[in-house]
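In this view, the complex is presented without one of its protein chains, the others remaining in place.
For clarity, chains are labelled A and B in written order, and residue numbers in each chain start from 1.
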Amino acid sequence: MDTPAATPASRTFNVPATASAADGAQTLIEIDSFDFYYGAKQALFDINLRLADKRVTAFIGPSGCGKSTLLRCLNRMNDLIDGTSVKRGNVKIRGIDIYGRDVDSIELRKRVGMVFQKSNPFPKSIYENITYGLRIQGVKSKARLDEVVEKSLRGAALWDEVKDRLHESGLGLSGGQQQRLCIARTIAVEPEVILMDEPCSALDPIATAKVEELIHELKKQFTIIIVTHSMQQAARCSDQTAFFYMGKLVEFGETRDIFMNPKNPQTEAYVSGRFG
Amino acid sequence: MPPDHTAAADNTGTPSPIFAIQKARTRFFGLTFDETIRVFFGGNAFVAVIVLALITFFLFREGSQFFGQNRDSLRTYRLAGLEYVDIIRQQEEDHTALTRYLFDIRLKAVVKLTEEGVDAAEAKRRLAKFDDYAERYGDTIVPVRGLVSELTEVATDIKTRYNENEDYKVARQQFLASGMKAEAEAIVVKNLDFSREILAITGTFPAYEQINTEYAEALKAAIAELPVLPVPELQPRLERFRELNREYLATFPTRTELLKNWNNNAPVGWSESFTQFIFGTRWLTASFWQDWYGIIPLFVGSLMISAIALFIAVPLGVGAAIYVNQIATPQEQKLIKPAIEFISAIPSVVLGFFGIAVLGQALRALSQWEALSWVPGFPYSERLNALTAGCLLALIAVPTIFTLAEDAINNVPRAFKEASFALGASRMQTIVRIIVPAALSGIVSAVLLGLGRVMGETMVVLLCAGNRIAIPDFTAGITAFVQPVHTMTGIIAQEMGEVVRGGIHYRALFVVGLVLFFIALLLNFLAQKIVRKYRISIG
Partner (left out) sequence: MEKSTFWVFRLATYLILIAGFSVFGDIVVKGSATVFGAFKTTSTFPYFTNTFLTEAPESLYVFEHKGEKREMGDREYRAFREKETAAALAAGQPAPQFKADSYVYSAGGIWPCIVGTVLLVVGSMTIALLLGVSSAIFLSEYARDGAFVRFVRLAILNLAGVPSIVFGLFGFGMFVIYFDWNVSLLAGWFTLAFMVLPVVITASEEALKAVPKGFREGSLALGATKWQTIRSNVLPYALPGILTSSILGIARVAGETAPIMFTAAYVVRDKLPWDVEKISDFFFQGVMALPYHIYVVSSKIPQNEYTARVQYGTAFVFLGIVALIAASSIVLRNKLRGRYKW
């Protein structure tokens, strides 16, 4: 059992020493003195963070604070943007440096899935949307694909709603359903980590509630990191919360502590709605 | 697919503890499949660069030897004494021009007399003295003309023999190269000794001097006593004629000096070959005397037609762009934009055909209409001329200018327009003072690209420009615009099919192509530069 009591993060930010190990979870992701640049502009400053396995972590902070950037660093989606670079530090998942020389970012993304702010089902049928990830890995067996479709849709609490129209276009679903379809699509490839980049920002409250419920279910199987603008959402569905400001990690700890008893005055100002 | 992942996927719900993200892809030549594809596409993108390079290369490859060949041609021109003859010929031509001046005066006098109601016979009688004088004046040149035609024959002969010999040499080389020694031996190459041959020409210098002195005397005598014209108003023109003759006479010593010092062995430099092309005013091919490859007449023709085309197309194109973007209703926009796009799809050869079949005649008929006789150059008689081609090219340039100008106007931030309205400006004021200036650089670059399109257009000018290879006569001012001209694109299209591959004429056409190519690149470059500036200014 790893105890992150002596991590740089906890030292720097006075996070309670037992924060991430409170319920005995294992550390999955370790981020150490991580600096990230868009061209010449530094976007992330010396991030140190330990994220536990099978937990929900929320990244909060005002716009442009770097929370989405950090999220996209975790499956190297930022590689696809011109001029981005990691200047210092590293990110390890299960002890493997994902920015290491011999790491294949494609393989990484199979293990670290992502759900985007704007739901982006492909303009294909629901069935094809779900099986896309497996097909590109070369899975051809019809039985196996059918099985995965049902399991993933059930896992995303969408099965009952769409089971009769699996071969209709995914674009015909409502916004909330589309987002859950994207989640189903992601869990179909069995990642270990699911990154969610403001998954509910375009949804109405009812659809949001469904997705949040789903997140609760999913954390039994997956490690989830969610970037959100809504503090209520962070409070409702995350176990731990990290607060970012101006590209720096300001405070990290149990969600309850961050909201009820923040250590840092900036955190307090933000969570109490005084800025951001 | 890494095996461990399959295991994980089968083993639902329990992800493998091993986090296998290491590279494990098959590689060929150190590249993965994906990287190979990337390289493949990148290579394709590079095709554009390659094509551009190839165009440059092949134009240079075929054209580069032109300057060498032109230099050889000019050298022969000098060695064989053609240049010497042309110096004297120039004197003769100047005299002919002066004679023409006299005829011009006579024509004016006849017109004047006819207006006064004098009949033709009477006019002729009254002008008898003048005619007599003109005839005597014209005859003064006869000895010089005789000399020139004599020398022309001599020089042509030398040049012909030289060229024949060169051909023999080539043939001999070819025989030798293919191992046919006997045949090679059979060819007798008589090398021409130019310095001896030329004596037949330069040896006539004393004779020329004498003829020339007599000629000068005769001229002086001729201008000493001018005839009296029956039309007194024209008398000043005769005075002017005298003045022109004095000027002409003043050139005699330099000419004699030039002939005296002329040397058929004077070297012909590269620069001479180059300037003869770039600044040469004659494009004269397949001539028995001497071929000239001067691009100026073609360049001026292209420029003139482009000027006409832009003169018409810029107001129309920009006006239409303003109208469609700022004034027209949405329905009108929906109609006009595709319609103009449609016009741009009319193939240029069809437009050229239309010019030959309809527009040429229509414009000529229009020019002969009384009510339009005030237009300079109207009426005219050539059906196919710069104006016909220019009008059709305008139709080609309009869609380009319209589309790009409309884009530029569209890119003017809405806020500019709104701010202007908020200050109480009318729509017209806003358009003229805010929108057009803000879009100006975009419009200018649109015009430049339109110019590029027009300069590079071939079929219309080939069919409708009249194809007369001469610099239009600008002395008459703007009327030059209804004269037939030839263009750079037209000359390539017209003559490429008829020339000998590898010959100087063939290479000259490639050099013209090269000039066109660089003009196109230059216009493109300028247009981009202006657009880039404009982007910054809008911010």
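Everything that follows uses one rule, which is that a contact is a pair of C-beta atoms (placed from the backbone, for glycine too) under 8 Å apart; a residue touches a chain by one contact, two chains touch by 3 or more.
Predicted model only: the values in this text are computed from it and were never measured.
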- Message: Given the contact rule set out at the top, which of the displayed chains would the hidden chain touch in the full complex?
- Response: A, B
- Query: Looking at B:Ile105, B:Leu449, B:Val482 or B:Ile530, which makes contact with the chain not pictured?
  - Reply: B:Leu449
- Message: Considering the complete complex, identify which of A:Ala52, A:Leu70, A:Ile93 or A:Met114 is in touch with the unshown chain.
- Response: A:Met114
- Just one of B:Gly42, B:Gly117 or B:Gly179 touches the chain that is missing; which is it? B:Gly42
- Among listed residues B:Met459, B:Val482 or B:Ile530, the absent chain is touched only by B:Met459
- Message: Suppose we count only contacts with the excluded chain; which residues of chain A make the list?
- Response: 75, 77, 80, 82-83, 106-107, 109-111, 113-116, 118, 120-123, 132-133, 136-137, 171, 182, 185-186, 189
- Task: By the contact definition given up top, give the residues of chain B that touch the hidden chain.
- Result: 33-34, 37-38, 40-42, 44-49, 51-52, 54-55, 58-59, 61-62, 315-317, 319-320, 322-324, 327-328, 336, 338-343, 345-354, 356-358, 395, 398, 402, 426-428, 449, 452, 455-459, 462-463, 489, 492-493, 496-497, 501, 509-510, 513, 516-517, 520-521, 523-525, 528
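Methods note: only the chains that are shown with their structure count from here on.
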- chain B residues touching chain A in their complex are 1-2, 5, 8-9, 12-13, 15, 17-25, 34
- The residues of chain A that touch chain B in their complex are 93-96, 98, 102-104, 106-108, 110-111, 134, 137-138, 151, 189-192, 221
